[in-house]
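Every protein chain except one is present and positioned as in the full complex.
Every chain is named by a letter (A and B) in the order it is written, and numbering of its residues begins at 1.
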Amino acid sequence: MTEALLPSSPVAGGAVGRRRRSRWVEHSILPGFPLALGITLTYLGAIVVLPLIALAIRPWELGVHGVWHALTDDRVAAALKLSFGLSAIAALVNAPLGLLLAWTLTRYEFPGRRILDALVDLPFALPTAVAGIALTAIYAPNGPLGSLFAKVGIKTAFSPIGIFIALVFIGLPFVVRALQPVMQDLDHEVEEAAQTLGANSFQRAIHVVLPAIAPSLISGVSLAFARAVGEYGSVVFIAGNLPMKTEIAPLLIVIKLEQYDYAGAAAVGLAMVAISFGTLIVINTAQIFLARRGRR
Amino acid sequence: MNFQLPADTDVPAANGSSDLSLEISGITKSYGGKYPALKGVSLQAKDKEFLALLGPSGSGKTTLLRVLAGLEQPDAGEVRFGGEDFLALPVRRRRVGMVFQHYALFRHMTVAQNIAFGLTVRPRAERPAKSEIADRVADLLSLVQLEDLGKRYPAQLSGGQRQRVALARALAIEPRMLLLDEPFGALDAQVRRELRRWLRELHDRAGVTTVFVTHDQEEALDLADRVAIMKDGELVQLGTPNEVYENPADPFVYDFLGAACRMPGVVDGNRLLVADWESKAPKGAPQGPVEVYFRPDEVAFGPLDGAGLGAEVKAVAQRGPDVRIECLIEGQVFELEAHGPTLPNGVAPGLSLRVKPLRPRVYPRPAAGEETPAA
Partner (left out) sequence: MTAAANVPASSRIRLPGIAILLVLASTAVMALLVLLPLFIVFHDAFAKGVKTYVEAIREPDALAAIRLTLLVASISVPLNAVFGVAAAWCIAKFEFRGKSVLLTLIDLPFSISPVVSGLVWVLLFGAQGWFGTWLIDHDIKIIFATTGLVLATILVTFPFVARELIPLMQDQGQDEEAAALTLGAGGFTTFWKITIPNIKWALMYGVLLCNARAMGEFGAVSVVSGHIRGLTTTLPLHVEVLYNDYDFVGAFAAASLLASLGLVTLVLKTALEWRHSGELSATRRH
């Protein structure tokens, strides 16, 4: 990107004053900056910042102790544990699944490959409520797959397993799409070098390909995780929603709101946001660490 | 491909009036307050002159060009063009035709639309009629010899073709000054050479002041009326190609403009002493310890009992009409060139002979710790 940077006063009308330097923004000869920035800041301020401030402040109505009690309450704790726990497992399961799909789609040619590739986005394009009732229909005791599991004595719908399945469904595209560009851009000369040095395809996969895609894999998994934690529509139908057992945290927020417990709902919401951010920061740091190692 | 300007086509002339000379004084610019791109550069370009800004990357030549175009604002300094305070004008009022290094053609417009752009965006009052615009575009297309490509899109053209479209687009607005930022940089050598001649002819016909940025000294010396050599944001030398080549102002310029051989020496009175060679010092040479520069193809070879530097031939290779002779002189290896008559018979590896620089140039030796550009 060319850098047409110059310190000068804003371009207003036609005259250009030359020597006033603005420290905050390096002005360019392109016009429209004040307008564009104005729109952006207003929009973000009204849509994102203001609501977030409300979220950050509201729980403290209860006082610090109140918030603590609200969050360590058995029901809330169970819901948080359920949401974060199952999301983590689902995201981790999406890693090999996503890897399988990304590998197959980028490395092999076969009839229908393009269609399969397009379908990977379906869980992302499908409205969540639709996914929710569809998955419930499949895994309910009288559904096509649910009945199979029931025969073996496993309850899928209305149990944590059902939630888990729904979370895997919606997380899959994130992992696959994070991996594909990187896998396509892999330098095949490095692999060929490994070949000439005697590595078989399995060794090449483990020692050459995997380390190269590790950062994207982590990125995809963390995106899947973040999505799963907050997921509502796909999960709330198949979950069963029994407090302490199959109640996800987002549902708890809805219930508290219906009871007009705004502060309690905000507390749970704030906790979710905080934990998600914390996890993302940890993951990002791990990624940077990995990437730096690879560059040495 | 042979680029010939059609004899009968008119090149849009600049606003025919007065003396459009360019005066740049004391232009200073740093980026982010830290990186100084230009340090008080001053120079003049005469009306209708073809001026080349020549220098290595980081010399500030492109920055200076962009200041002229209005794409950058300097921190200090003045630019006067045709007597006007140029810096006070915003980009779009300067009527400067700029050709970018990577063409910057509008990818979503056809060639014809690209060329017409400068005319179509003029305010109603000044805008020519549609038919007139179409005529001008046609004239320009034939001028740059792309008559049948008006309906094509930039992506469908070769690099050389795109560059010609960029030039036509800049000429369409009848610019008062033409600015070219390494316009041939992205083209292959053959196309470069051909376009060079063509560009010069275009300039002569159009009679427009042109400032041309390049890092290729051959190009600058070939094309320009005068060359401004820049280094590290400063103007090092300004003169005609002949002047700068024959009388480089300092070792950097000498080295930049061609292959250079360098040896330490001493000037004592009117004698120049270099290793075991003593000769008459060139006129105006500084006294005391000096660096002696000479061109590898401006040497004479002679027998050991003659005058010159004692050398041992290490290798000899025929390269077309020239012969490359690798010599060891005072512990340094030099790759020298000989043409026909100056090549003594029997030159072969192992032979000891005398090498006499024919036109040495002498510069004061920098004090310890200062840098000399590597030869």
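The rule is short, and it goes like this: a contact is a pair of C-beta atoms (placed from the backbone, for glycine too) under 8 Å apart; a residue touches a chain by one contact, two chains touch by 3 or more.
This structure is a prediction, so every number in the text was calculated from the model and none was measured.
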item	value
Residue of B:V121, B:A317 or B:A348 touching the missing chain in the full complex	B:V121
Residue in contact with the excluded chain [from A:A77, A:A129 or A:M244]	A:A129
Hidden partner interface residues of subunit B, rising order	69-71, 91-98, 100, 102, 104-108, 117-118, 121-122, 169-170, 173
Subunit A residues touching the omitted chain (full complex)	1-5, 11, 24-33, 35-37, 39-40, 43-44, 47-52, 54-55, 58, 97, 100-101, 103-110, 112-113, 116-123, 125-135, 137-138, 143-145, 168-169, 172, 180-181, 184, 188, 191-192, 195, 201, 204, 223, 226-227, 229-233, 237, 249-251, 253-254, 257, 260, 262, 265-266, 269, 272-273, 276-277, 280
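The rule is short, and it goes like this: only the chains that are shown with their structure count from here on.
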item	value
Residues of subunit B that touch subunit A when the two form their complex	31-32, 66, 70-76, 87-91, 93
List of subunit A residues in touch with subunit B within their complex	3-8, 11, 14-16, 18-19, 26, 29
